[in-house]
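Let me give you the structure first, and then I'll get to my questions.
Note that one protein chain is taken out, while the other chains of the complex remain in position.
A and B label the chains in the order they appear, each numbered from 1.
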Amino acid sequence: MRRLTLRNVVVAALLAALVLLPVYAGLAHDRFVLTLFTRIVILAMAAVSLNLILGFGGMMSFGHAAYLGIGGYAVGILAFEGVPSGLVQWPVALGASALFALVIGALSLRTRGVYFIMITLAFAQMAYYIVAGLARYGGDDGLTIQKRSQFFAPLDLGDKVQFYYLCLVLLFAALYLVWRLVNSRFGLVIQGARSNDMRMRAIGFPTYRYKLVCFVIAGTLCGLAGALLANHADFVSPAMMYWTRSGDLIVMVVLGGMGSVLGPVFGAVALLVLEEVLSGITEYWQIILGPLLLLVVLFARGGIDGLLGKVRHD
Amino acid sequence: MTLFIEQCLNGLQFGLLLFLLAAGLTLVFGIMDLVNLAHGSLYMVGAYLAATFTAWTGSFVLGVVLALAATLVVGMAVEVVVMRRLYGRDHLDHVLGTFGLILFFDELVRLIWGPEGLSLSLPSWLNTSIAILPGVDYSAYKFAVIVVTLAVAAFLYVLVMRTRVGMLIRAGASNREMVGALGVNITLLYTLVFGLGAALAGLAGLMQAPILTVQIGMGENILILAFVITVIGGIGSIRGALVAALLVGFIDTLGRSYLPDFLRVVLSPNAAATAAPALSSMLIYLLMAVVLVVKPEGLFSQGGK
Partner (left out) sequence: MIERNPAAPLLQIEGLAKRFGGVVATDDVTLGIAAGELHAVIGPNGAGKTTLIAQLAGQLPPDAGRIRFAGEDISALPMHRRSHLGLARSFQITSLFLDLSVLDNVALAVQARAGHSFHFWRNARLEAELRQPARAALARVGLSARENLPASALSHGEHRLLELAMALAGQPRMLLLDEPMAGLGPEESARMVGMLRDLKKELTILLVEHDMEAVFALADRITVLVYGRVIASGAPADIRANAQVRDAYLGEQEAGHA
């Protein structure tokens, strides 16, 4: 962060913008932009968690949105059953996500490549169907959350500005955590396994264990994002975990640039802002987004990071 | 008892339909090493085109034939324009690229046909029951579906086991030099194989249209099942796809019919009513999980891909 490279400047500008956003929103009397960016920050956290296993770990999970749903429903269900305290809801959200990740990871990591993609996809859909089948909690229609997670005063999640800053702080914390993680011994094992799993085993690393732990950490972090998302929307529905949402997360990671800690944040901002802009132009904006995605894959594979000059040596 | 036979036939019919879809997916992967998420979109296109052509021409048979041909053309066009640029790339690129295609197709369909979905009604000569066994009536159309899919399965068997192209398929030929050395035009081969896969998907889509649905997003829902079947059967294996598809078809159909009753025996009526739908959906994933534990490469896999 010492040199004045293009990327550093862009990063600094982005971070400053995120921090100052509520100020701008207040001055411009624009509530919408605050809502939009709260959502962006939360999904950025989900994308950061996915990047841990996808970008750094090379594990192509197509079921990551499941954790958004699990975290979200933990909050929603507990709120519905009369447990509004965030101090209960959020640990449950994290614990449930961790458990799900543990079981799914243990089964899925026995495979690799295409199988892994399909299996994570299938298990996440299974979770979707289970949740959609829970008539008590709204099934397909979803569940409204009457009151956001309650914490001790003065923390009030109902206050839009406070909530935004809470999400932002948590995002920064997540970024710091991931940064420490990927540069630690553990992180190097994960990166080595991505680069050449067989060689890692040949030199003495039982890579399965490490990948599984990484998978659980990523799932848990995404579960937290899910809890935040539930609070943000005051609503949870199975659609949060439909597999195309997992696709959206992957798009954010690749768009931003895999394998850098900040990449997913670029990706989330870029994708969601792009969606807003495009849907302003035409109702059928996905017709533009689809081919655009294809073009990125074919010609700008390094994502925004690549465009800003951060090179990966694959 | 008659209900049981009927449900078994339904399971068979569903399984065979899934086989068509999974066969196309596994074929394309086996030969071109291409992960195609947009396979479900071709399924959807087949259904939409069938509904449209049938309405235009007034004839079910003509509509279906036209739709099949059109889907084949669409498939080949997609191969030429998009897929060619993805061969040899990382699977992640395939996933992302074809994901982009899904978005595109869903929206294109919405643009052309609107968000409501279509219906495809059967002609009177198919909209009856026939007696399979004495005293057992079954939908003539569903029976026709079973017959057609079995015929296609037989065709695929002959194709794979008896022809030169089939030999390439069985060899898991993702080795272009080897294929080229056999005097085969690879570019053309790939286009035809992808077209075949598209036709199979389209056929599955149009056949289920009168029974189930013609709507946006139908491809995504069934694609998951195709994936599960491919995992269980083993990527690249058509035989595996057949066995797995039948397994999935039976377990899913019979499970949904009989699980609620079974649960009522074990649990309270209320709990059974809540748990039944969720558990029924889970059944095939449990099957997949079991296969994963026992044989991670799939039941009939051709070895590490």
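The definition used in the following text is that a contact is a pair of C-beta atoms (placed from the backbone, for glycine too) under 8 Å apart; a residue touches a chain by one contact, two chains touch by 3 or more.
If you're wondering where the values come from, they're calculated on a predicted model, not measured in any experiment.
Considering the intact complex, the chain excluded from display touches A. Only one of the listed residues, A:T5, A:S85, A:N183 or A:T282, touches the absent chain: A:N183. Residue A:F205 is the one among A:Y165, A:F205 or A:F235 that touches the chain missing from this view.
Although one chain is not displayed, subunit A still touches it through residues 180-181, 183-189, 191-192, 195-196, 198-206, 210, 213, 312-314.
As a convention for this text, only the chains that are shown with their structure count from here on.
Chain centres here are Cα averages; for subunit A and subunit B they lie 31 Å apart.
Note for the complex: subunit A touches subunit B at residues 60, 62, 107-108, 110-111, 113-115, 117-119, 121-123, 125-126, 129-130, 132-136, 243-244, 247, 250-251, 254, 284-287, 289-294, 296-298, 301.
Within the complex, the subunit B residues that touch subunit A are 29, 35, 82, 85-86, 91-93, 95-97, 99-108, 110-111, 220, 224, 227-228, 230-231, 235, 273-274, 277-278, 281-282, 285, 288-289, 292-293, 296-298, 305.
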